[in-house]
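The complex appears here without one of its protein chains, the remainder shown in place.
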Amino acid sequence: MKLIKAIIKPFKLEEVKEALSELGIDGMTVTEVKGYGRQKGHTEIYRGSEYTVDFLPKVLLEIVVDDSEVEKTTETIISVAKTGKIGDGKVFVLPVESATRIRTDETGAEAL
Amino acid sequence: MKLIKAIIKPFKLEEVKEALSELGIDGMTVTEVKGYGRQKGHTEIYRGSEYTVDFLPKVLLEIVVDDSEVEKTTETIISVAKTGKIGDGKVFVLPVESATRIRTDETGAEAL
Amino acid sequence: MKLIKAIIKPFKLEEVKEALSELGIDGMTVTEVKGYGRQKGHTEIYRGSEYTVDFLPKVLLEIVVDDSEVEKTTETIISVAKTGKIGDGKVFVLPVESATRIRTDETGAEAL
Amino acid sequence: MWFKGLTLGLLAFCFTNNILAGGVETFDSDYAAFMETSGSSFFTVSNLWLLLAAALVFTMHLGFATLESGLSRSKNTVNILFKNVFIISMGIITYALYGFNAMYPGFAEGSAGIFALGSWFNPADIVTAANMTAEYADYTWYTDFIFQAMFAATAATIVSGAVAERVKLSSFMIFATLLVAFAYPTAGSWQWGGGWLSAAGFYDFAGSSIVHAFGGFAALACVIVLGPRLGKYSDGKVKPIPGHSMPLAAIGVFLLFLGWFGFNGGSVLNADPYLVSLVFCTTALAASGGALGSILFSYFLLKKPDLSMGLNGFLAGLVGITAGADVIAPGESIIVGLIAGAIVVLSIIFLDGLKIDDPVGAISVHGICGIWGTLAVALFSDAATIGAQLTGTLAYSAFAFLFSLIVFSVLKFTIGVRVSEKEEEEGLDYSEHGQSAYNI
Amino acid sequence: MWFKGLTLGLLAFCFTNNILAGGVETFDSDYAAFMETSGSSFFTVSNLWLLLAAALVFTMHLGFATLESGLSRSKNTVNILFKNVFIISMGIITYALYGFNAMYPGFAEGSAGIFALGSWFNPADIVTAANMTAEYADYTWYTDFIFQAMFAATAATIVSGAVAERVKLSSFMIFATLLVAFAYPTAGSWQWGGGWLSAAGFYDFAGSSIVHAFGGFAALACVIVLGPRLGKYSDGKVKPIPGHSMPLAAIGVFLLFLGWFGFNGGSVLNADPYLVSLVFCTTALAASGGALGSILFSYFLLKKPDLSMGLNGFLAGLVGITAGADVIAPGESIIVGLIAGAIVVLSIIFLDGLKIDDPVGAISVHGICGIWGTLAVALFSDAATIGAQLTGTLAYSAFAFLFSLIVFSVLKFTIGVRVSEKEEEEGLDYSEHGQSAYNI
Partner (left out) sequence: MWFKGLTLGLLAFCFTNNILAGGVETFDSDYAAFMETSGSSFFTVSNLWLLLAAALVFTMHLGFATLESGLSRSKNTVNILFKNVFIISMGIITYALYGFNAMYPGFAEGSAGIFALGSWFNPADIVTAANMTAEYADYTWYTDFIFQAMFAATAATIVSGAVAERVKLSSFMIFATLLVAFAYPTAGSWQWGGGWLSAAGFYDFAGSSIVHAFGGFAALACVIVLGPRLGKYSDGKVKPIPGHSMPLAAIGVFLLFLGWFGFNGGSVLNADPYLVSLVFCTTALAASGGALGSILFSYFLLKKPDLSMGLNGFLAGLVGITAGADVIAPGESIIVGLIAGAIVVLSIIFLDGLKIDDPVGAISVHGICGIWGTLAVALFSDAATIGAQLTGTLAYSAFAFLFSLIVFSVLKFTIGVRVSEKEEEEGLDYSEHGQSAYNI
């Protein structure tokens, strides 16, 4: 099993979710985050002083999937979330050792 | 060391925390997240248009524990967070390569 | 590649970000979280009843870096975020199997 | 019988204009003649003051809405706001259709002064010089209606706060409608309609009992029937459930304080400079005393300066002075406030000990301090005896409690008064409304 | 020509005091003499009431600001608040420099009553007894100005809500200034300045058409030129974009309700007890009817008690009664409100079907219900014929629509009216202001 962490632009969330859902991905966990990256933050102004806000609103998806599904999941995310403009985000894949569904104690792929 | 990621229902947080604390788990990090899963979101209505809110409020616990504690930690979380109803959440376990306590530079199990 | 998860005190965020930026770390993802740890929460009072708020506001940095950069990154975080007082936080390192930049489909170190 | 009356009243009410067509001309000249008299001057300014007071009391409904949302969890915010939108709309309309005339014109000669049913809204004779000039009062019939209508919904709003976060919306709406449309005008008529309590020498200037204790004890009954929120009292301990937004709560309390100038000041029922200014002073001093009393007393008990208690203290002082705002001296009103501030702290802690779960403290603020305020009239002025005050405040509290206990119990055993555990956990915003209060 | 006039007016206006130095003494004694007359009493209280009404209408601008922010996404909040700060400041000042005199003193003898240009602000004769006593009206010239100035900015605020979340700030500021400074006074003068519509028997008490339909149809034109927000209508489906804070929205609506007592009540233009109290009643009853109408009707359509519709319902009822608040009977005003509440629900759903994206429902609330309210005058009173009402409301709607269509299109093809996709995605707070509304 793998944990896919995808950082995307907030307005793409709905679309990505729908695409994954069509793919049969039944679950994911979403966090509002602030992203720092190449997409440079604006020079903001507050009461007369400038400062750079490097942190832009992003959305972090965390999806645990079976090894076999990693590829199509990441590909779907990438193709749907892509706008081609800077700041589109990243997809990271991490190993997961176990997964359990709290309700049923099922583990492994059953738990997803 | 392992990172335990547990997604639970928000109202179970307090109980889980207490149970873990009794177990001697000294630390954890908690994030408010939105969960998408089998527990289907409601059909919501906003100013006359229906839409499905698939994202339900959940709480994500992240706990790094020594390998020896993984089992009892996950078991405790599972038993306390279980309501038996859909949407109870998941527990994922990921490998952790190192841990450091910022204050003291201690690493490994000392850091937890 | 590794995922560095650093939990720090919120007011240190700006400083850490600047230090990392000088180091050439081009990206990171930041989440507001609640931390439970040795730094004991206050006994709070609400309308006449006491309760312990064990959850203190923290900031979670997630940074994926190339293996070669792990050390200097964690060291920088640790040295800048340290106040020497309880509750300074932790740095965890997790293995990452792959990284992709959504905009360009670049993978690996290119993607960071 | 009463249903036919209601229908007729409704119809008649809706076609006022047509019915009135005949009488308009005499009205115009009579009214113009009155406006030429020197007495029209005090009438005009008094009338304006009562209208402004009505607007201030309206502001209190925004205050209640924000206070109640602020002191609840964010997952129940839409529900709370919705209830407040409903209560004020329903309150004004039912008061127009029935409540006002049941409460006010008072009782027929020789009646027992208990139940004023029969005086249905009868629009045919509203727009007359007798209703729109000093013959009626220091304000017009319309002013009277709108000022009293703004009060009417208050009782239900008080209950709304106490049952928040777990009550079933439909049941609450039915209950609130019955409370506002029938119970409040009936009870109100006992005193303000010239009924048996007014005959008994009871004194309640702006409604410490008639509005606040009434609302507070209705709330108590409902909370007892309903039970506490999940997780509030577990393992024999009280687990505070802090409100989700203190700024919202503070906005609510300041707006309530502001509105109270209209609630009490308007209850002078004219613009008499001495009385209205006295009432403004006693109201503000009691409120201030209440906040300081709560802050000091809770600091003494709990060793922390507690904002939530300070906010409740303002309201405690305000409720406390409401019965005697025109007869208690300013200096003493500080004392009334200070005591109310201490009482509300004790009461909140005490009720929590009894596992009576009242998220906003409505029972303590309105119920207990309402009783205190009613008694304070006897202690700090000569306006009434302690006996009369006890009788009156118990009558209102008991009636509200029993009415609510019965109606809410009936609802409980028929359609149910509480959402399911699942719905409560998810929050009423999802389960009842399919909306969330906060989005990205 | 007009530019020279503006400059002269501006200069003259700025040195009122000096210019006036000569006339002050006669003013003082004339004014004092008037204040001794018995008529000064009604004048004084009427004047006070209009000033308070102005303050209440001012409160509506806070209501608009919070309602509009609450119903938009958090990333556009600074932008919305900024627009509201700008609109009210710009509105008051342009109204002082030009609008008030263009709209009010009315038309010269024999004029066509269409365009009042020429009556520039001329301060030399403002502070005269004729302007500051009952000779002028039941209030002073200054009171007249401030009360009307508070209305003036409303039209632009209505548009602001409809174009929220994607309009380019600079273009909007230009458009709003032209609308408030020129279009509104011109159109307003047709009726309230004694122009051709007032001659035609049109009746619009406080502005269902003159203010609300005018604003609503200006909004419609702008929205058509501007297009919907990204993602609102994708794959042929309507995707609701819920507002970010229902408490903010609710605060806004309650404050608007409160302010409407001044908007309608002040439009009586004196403190006449009968009329002002009637207007308070019809206003509150129509608002309540509106909320219940929307709640019931949307429940019937959508099976959920919808807070956002309940809030819109309040406003629908208020807009609906605005044209006839002084001539429609209280009972009928409930019906006007109920119907407005149903209309607004249908209208919002209908416009969404047409892909006309109006984040706050301004077109439905102000535009459609403004027309309804104007027609209701003919249906529920004898104050005007349906023909006159249709003429008037169409004149205002069409003028506002065409003016806005032309001006906004010109802006579109010159400096552009819409932010880039990127800016829209990031939110206007970042892209236009470099500020964010919420921080840690």
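Note that the chains are named A, B, C, D and E in the order they appear, and that numbering of residues resets to 1 at the start of each chain.
The working rule: a residue touches a chain if its C-beta (ideal position, glycine included) is under 8 Å from a C-beta of that chain, and two chains touch if they have at least 3 such contacts.
Computed from a prediction, not measured in an experiment: that's the story for all the values here.
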Full-complex contact with the absent chain, from D:243, D:320, D:392 or D:434: D:243
Selected residue (touches chain absent from view) among E:146, E:278 or E:407: E:146
Positions on chain A contacted by the hidden chain, ascending: 44-51
Interface residues of chain D (partner: the chain not displayed): 38, 41-42, 45, 48-49, 52, 56, 73-75, 242-247, 250-251, 253-255, 257-258, 261, 265, 271-274, 276-278, 280-281, 284-285, 287-289, 291-292, 295, 304-308, 310-311, 314, 328-332, 334-335, 380-382
Interface with the unshown chain - residue positions in chain C: 9, 11, 14, 42-46, 53, 56-57, 85
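Convention: only the chains that are shown with their structure count from here on.
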Distance between the centres, which are taken as Cα means, of chain D and chain A, whole angstrom: 50
Centre distance in Å when chain A and chain C are each reduced to the mean of their C-alpha atoms: 17
Set of chain E residues in contact with two or more other chains: 75, 239, 242, 304, 306, 308
Sites on chain C at which at least two other chains make contact: 31-32, 94-95
